[in-house]
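One protein chain omitted, others in place.
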Amino acid sequence: MAIASLRGLSYWYPGQARPALAEVDLEVGDGLTLVAGPSGGGKSSLLRCFNGLVPHFYGGRIKGGGEVAGLDLLTTPTRRLARAVGFVFQNPEAQLVSPVVEGEVAFGLENLAMPRREMRRRVEAALSAVGGLALRQRRVTTLSGGERQLVALASVLAMEPRLVVLDEPTSQLDPEGAAAVIGALAGLPSVVLAEHRLDGLAALATRQLTVEEGRVREGISTSRAPEPRRPRAPGGVAWRLEGVAAGPAGPLLAGIDLVGREGEVVALTGPNGGGKTTLLRTLAGLLKPLAGRVIRRSGRTAYLPQDPGVLLHRPTVRAEVELTLRRSGSGELAQVVLGEMGLLELAGRYPRDLSAGERQRAAIAAVVAGSPALALLDEPTRGMDPAAARRLRDVVDRLAGEGCAVVLATHDRELVEAVADRVLTVSGGEVR
Amino acid sequence: MIVALASLAGVALFLWPYLGLGPFPAAPALAVAGGAVVLLAAIEAAARRLDTRLLALLAALAAVDAALRLVLVTGIGGFSPIFFLILCAGFVFGPTFGFLTGATALLVSALATGGVGPWLPYQMFGAGWVGMFAGLVGLRWHSLPALAVAGLLSGFAFGLVLDLWDWSYLRGAPGAGFTPGLPPAAVIAAFGRFYLVTSALYDAFRAFGNVLMVLLLGPPVLAAMQRLKARFTLVVE
Partner (left out) sequence: MPNPRAVAAWSLAGLVLAAGWSNPLTRLLVALSGLAFVGLRHRRGVRLRGVLFFLAAAWAGTALLNVLLSHLGNDVFLTLPGWLPLAGGTLTLEALAYGLVAGLGLVATVLTVLPLSVCLEPQDLLVALPGPLHRTGAALSASLNLVPGIARGYLAIQEAQRMRGWRPGLRSLPEVMIPALLTAMEDSIQLAEAMEARGYGGGPRTSYASQPWTWRDSGVALGALAAVGLVLAQPPPTWLAYPALTPPALNLAGLAACLLLLLPVFLWRSPASAA
């Protein structure tokens, strides 16, 4: 029996002429429904229909209709639908509302005006269902990204929903965190999950859907095999660390001696908190070394922070790229960089109106423009769809071919295999 | 309506030390506590009528302001980045929302930065009035220069109003503080002296800082708020 059904549903965000969802007819039943598709294609909008955030939270224009657990989507407010549908969002930083974990899990129950005794029972059951009982008394601000997503899932499960919807819940996590979240989904009766990283998930799915240009179709096309690597010939020394100790507050890394060459791509891997970002920031000159010396060849350094979308502030995507080009005094054409990242169609759009994945691409274009001598990229494929990840690989190849020294910190094994000449593991204050 | 009533209570809170009532010893403490209670009740009563989205935006703007205060700690003189968002929120969403934003922004930033003091109810009223003023300006003249002028005026007015609280500590000091029984003109002259010496220059930084922030940062932030406002209409075909 269908838990949720959408009938002829079309939806436009406020002020948008193109529909985010077009004529969607869909029934969702028990099991794990996996939703894939390019970013900006309508995955998030579709998922938000199931608990009425679209259209009630976003406004705009809607046609058609639907039901979830017998409730009409157009006339039932989200807060009522929340009893039947649980929703876990993409961003681990912006969905927790309480100071302490157990209070967080209880938040939805408080909204149901449940008596305290019953709340305690449910909080305990939900936390143990995700394997998070040990987190119970922790302060939310001290949790890692993976732990935050587990807590978000537990707080949804505490409300005992019929359907659990997750919008790219692991895209911001390291592999360990992602595995823990996916593992916690195993026992749930009905789940709708949107994700780019499909490895391991496809086997669990009872049904696979693709959302593209607002339309939903059955099945997911598997990604093509990566193209063969072109060999590189690294040149002279581009950067060097000599006996460097570094860290934002006290030494996190110590006694680091490393050399990178022009046209060489170095990948840094290792667990979160192990020092990858510290190493990149030290190399960029943003963090002064506590001991030792950092030497960089002259020329511009491109630096891509985690979550680069936050950089964007110009009225159009093109203006973002042009700003960097003007600053670096480069003769490169904005058109070329935009084309490389597949942004020509989006060049005139306001960057903050784009989807998370499109925004990330715009930010990468804005950062790597202007022929840098050194490119430092922190988790560049985080939250990216496969097509965008391929484009990023091409950009890295091009930069290296022009003699740019590239250092990237990443968990993405595909990216490492496709572009890295050398892999270093940063862990426990050491680099191997 | 609720905000107007609360504002009356606020005016009383600021002026009672000067109304020649015989002060009884527990009065200052009760005034602070009473002011806080009236404010919290007013915030709750007015927030009850808000859509969840607006209530959350309210809380969020307060959080942003608190974070700004953490990062930029204090500016030069009386300049503070927190008034900018209060002005914008009032301008886009109207006087009531402006008052709420001002009052909650000061409350949350005081909580987040450990700045809870007896001045808090006074600051909350002051900042609330700034937001309310921006809201009233927005209803009549909806343009960026009008908001800049509102920022300028409210920058001085906020300092002037809060000085009424500071000044009450100098009560009875001849020449410097308020002395009961003097004619109003003399009281105002004494207060004017106090204001000129302690605050005029300091407030100028706040006032011109507001103007600068509105002109430099206003357009994108106002546009973002307008986009949020656009979400409040839903068309079902």
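Here are a few things to note about the model shown:
Residue numbering begins at 1 within each chain, and the chains themselves are lettered A and B in the order written.
Just so it is clear, a residue touches a chain if its C-beta (ideal position, glycine included) is under 8 Å from a C-beta of that chain, and two chains touch if they have at least 3 such contacts.
Remember, predicted model here, so these are calculated numbers, not experimental data.
Here the chain not displayed is in touch, across the complete complex, with A, B. Within the whole complex, the absent chain has one touching residue among B:A6, B:L58, B:V137 or B:A207, and that is B:L58. Set against the missing chain, the residues A:Q149, A:T210, A:T282 or A:T324 yield one that touches it, A:T324. Touch with the chain omitted from the figure is made, among B:A12, B:L136, B:L217 or B:A230, by B:L217. Across the interface with the omitted chain, subunit B contributes residues 25-30, 32-33, 40-41, 43-44, 47-48, 52-53, 55-64, 66-68, 70-71, 85, 104, 107-108, 110-112, 114-120, 169-177, 193-194, 196-198, 212, 216-217, 220-221, 224-225, 228. Residue positions on subunit A in contact with the hidden chain: 51, 53, 57, 77-80, 82-83, 86-87, 89, 91, 93-100, 102-103, 106-116, 119-120, 123, 137-142, 152, 155-156, 159, 281, 284, 286, 300-308, 310-313, 323-324, 327-328, 352, 366-367, in rising order.
The criterion applied here is as follows: only the chains that are shown with their structure count from here on.
Each chain gets one centre point, the mean of its Cα atoms, and the points for subunit A and subunit B are 39 Å apart.
Across the interface of their complex, subunit B is touched by residues 14-15, 55-63, 74, 79, 313, 352 of subunit A.
Of all residues in subunit B, those touching subunit A in their complex are 52-53, 220, 224, 227, 230-237.
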